[in-house]
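Below is one structure. I have some questions about it.
With one protein chain removed, the remaining protein chains of the complex are shown where they sit.
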Amino acid sequence: MYRTLLAVTLATWSLVSGSFAAESGTYAPQKWSFNGLHGSYEKNQLLRGYTVATQVCLACHSFKYISHRDMMRAGFTENEVATLAKALNMTLDQKLITAQDDATARETFGKIPPDLSLMNKARGGLADYTHALLTGYSEDPEVIKHALPAGLPEGAHFNKAFPGHAIAMPNPLASDDLVTYHDGTKATVDQMSRDVTTFMQWTAEPERIERQKLGLFVLMYLVIFSLLAYLSKRVIWKDVKGH
Amino acid sequence: MIHDITPIAVEPSITANPVKWFDDRLPLISMVKNGLVVYPTPRNLNYMWNFGSLAGIALVLQILTGLFLAMHYKPDINLAFDSVQHIMRDVNWGWLIRNMHMVGASFFFIVVYIHMGRGLYFGSYKSPREVLWGIGVVIFLLMMATGFLGYVLPWGQMSYWGATVITNLLSVIPFIGPDIVVWLWGGYSVGDPTLNRFYTLHFLLPFVIVGIVMLHLWALHQHKSNNPLGIDLKKESDFIPFHPYYTIKDIFGLGIYLIPFTFMVFYAPEYLGHTDNNIPADPLVTPAHIVPEWYFLPFYAILRAIPIKELGVVAMFGSILILFVLPWLDKHPVRSARFRPIYKWLFWAFILNFVLLGWCGKMPPEGIYVVISRLSTAFYFGFFAVLPLLAKYEKAKPIPTSI
Partner (left out) sequence: MSTHTPHNAPTTADDDTPLGDVDAERRALIVNATKAFGLAGAACVALPFISSMNPSRSVKAMATIDVPLSEIPLGDAKTYLWQGKPVFVWHRNAEQIAAAQQGDATATMDPAKDADRVQKAEWLVVMGVCSHLGCVPMRGGDHGGWRCPCHGSQFDDSGRVRVGPAGTNLEVPPYRFLDDATIRIG
């Protein structure tokens, strides 16, 4: 029976993992510092991502669940975040809300730009999707014609990662050096995209690192506990006939 | 009819023996002792029998985590999504409690599916345990209702559209269907009144489940557990007391169960969910693929496999309700599949087919998937149709008379 059970379990697993993986399979998987059991955020990269997020994204998008004080959870000191907040004329507890009002946004883009706090968890492909989208713009007529034979709708922009390829958002990272990084890193389009994606992963899951660190201890505890319980079970069942 | 009214000897002094004094007046301690300590349990149960107690623990964990989430959640369409983010970001350990609740729901279903599969394999639904089985199906139905209601509460896109699609199923009820749907919504679409009542019911139903679990245990204790051989045990030496033998076995099982559970809670909390549910509900935009929670997928596939709407709904509900009559469909005198060579293979085919149905439920309803869904649905019901024939013609292997 157990062999059959194992076979059924394996078959189930391959079907399940196959169908769940299918959701995220379309975007090139990137290497992210936050992935894996030992994942973490590099403070400099977070700050670079914050720079892009506040100097580029925040022009139209909000991060309505994020305040400067929240960044203390990612390893920033109160003085550091206070300085950052002051530079934006914000208090520590003010959320990062765009200055653009809804009416202007509707007029310019035809829709209100979505909040970015949760974006990395809100699209199939997760962080890989965000990076693919930010680096997926093209103005090459050949590429556009190939993907959209009917042509690009008016006011839309071509993006090879966006479902349907016609996105309302103009290329936010259209050229290198849109921002100046605090640590002298060269602000290429790819670099800015990776940095802001990492920052957005943090805004989506500010608890992630705490979670991953604690999880390891809980798992270790459970393995030891199960082992002890197994020994106890053997000891207690020793006298039962047939065992 | 007059019952035995001979007075029982009772402990007169509360100070001399307070425990016995109390127990003589309300036999609570005796009840626990008879049910969980000295309760005679077959000594040959295998690890498949762990899943009953695991289901109980999963239920308690859901209620506990749910209670603490309820202290921070707000059932209002303008506040619900934000309050969930408040739990995930601001509430101390809120992310842990919510992840436990989310993953816990999935694991509860995994455990219950295995528990049901065990009953199916070893014939635990057969006489004299038909009522025990029937109560179990009621619990399963209530769990599905609770799971569905709970998924609506975060008020994400999948919450909203899942609720819309599932509640609309009731519109197929002749004549009064559309009125029932409006009544259920408390409006003309899923909205604030719907969310509020779904929250109320999601809070209530788990306690109803607890009550019915009590009945489930009562029915179990009436005829004791079935066993892997499926035979009636008569000798006293075939039984061992529940404690310490099965308490420690169940605790060991719990430890093993908690390992993958914990892994999901800490490293992949949203793996079994939908990314769309991280977008606030928007009544103007439907997500590209509406997919229910994974534990509904096999039944969702049956719904979609049938091209006529009304018939699909009937087939979907029928696929669960048919479990109630299983004891009368399969009247083969042998319980355990170990001694039924044909049923054994049919059982595994049924399980594989069930998984396949689940997979179909996740795929878009087009092309080859529709064909597979239909064949798979036919097999699902075919299984139940064949059981009466097997009961008549299947020749069982020789059965041992004792353990």
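As written, the chains take the letters A and B, and residue 1 is the first residue of each chain.
Here, a contact is a pair of C-beta atoms (placed from the backbone, for glycine too) under 8 Å apart; a residue touches a chain by one contact, two chains touch by 3 or more.
What you are looking at is a predicted structure, and each value in this text was computed from that prediction instead of being measured.
Q: Using the document's definition of touch, tell me which of B:Tyr47, B:Trp93 or B:Trp183 contacts the absent chain.
A: Within the whole complex, the residue contacting the unshown chain is B:Trp93.
Q: Looking at the whole complex, which of A:Val143, A:Leu216 or A:Val235 touches the chain that is not displayed?
A: A:Val235
Q: I need the residue numbers on chain B that touch the omitted chain, in ascending order.
A: Its contact residues with the unshown chain are 64, 68, 71-72, 86, 89-94, 96-97, 248, 251.
Q: Where does chain A touch the missing chain, residue by residue?
A: Within chain A, the residues that touch the unshown chain are 67, 69-70, 92-93, 221, 224-225, 228-229, 231-232, 235-236, 238.
One rule holds in what follows: only the chains that are shown with their structure count from here on.
Q: So what's the Cα centroid distance for chain A and chain B, whole Å?
A: Computed from C-alpha means, the inter-chain centre distance equals 34 Å.
Q: Using the touch rule from the top, collect the residues of chain A that touch chain B in their complex.
A: My answer: residues 1, 4, 8, 11-12, 15-16, 19-20, 23, 37, 65, 70, 114, 117-118, 121-124, 126, 163, 204, 206-207, 211-212, 214-216, 218-219, 222-223, 225-226, 229-230, 232-233, 236-237, 240-243.
Q: Spell out the part of chain B that touches chain A in their complex, as residue ranges.
A: 43-44, 85, 88-89, 95-96, 99, 121, 237, 240, 244-245, 248-249, 251-252, 254-256, 258-259, 262-263, 265-267, 269-272, 275-276, 278-279, 288, 294, 338, 348, 351-352, 355-356, 358-359, 362-363, 403
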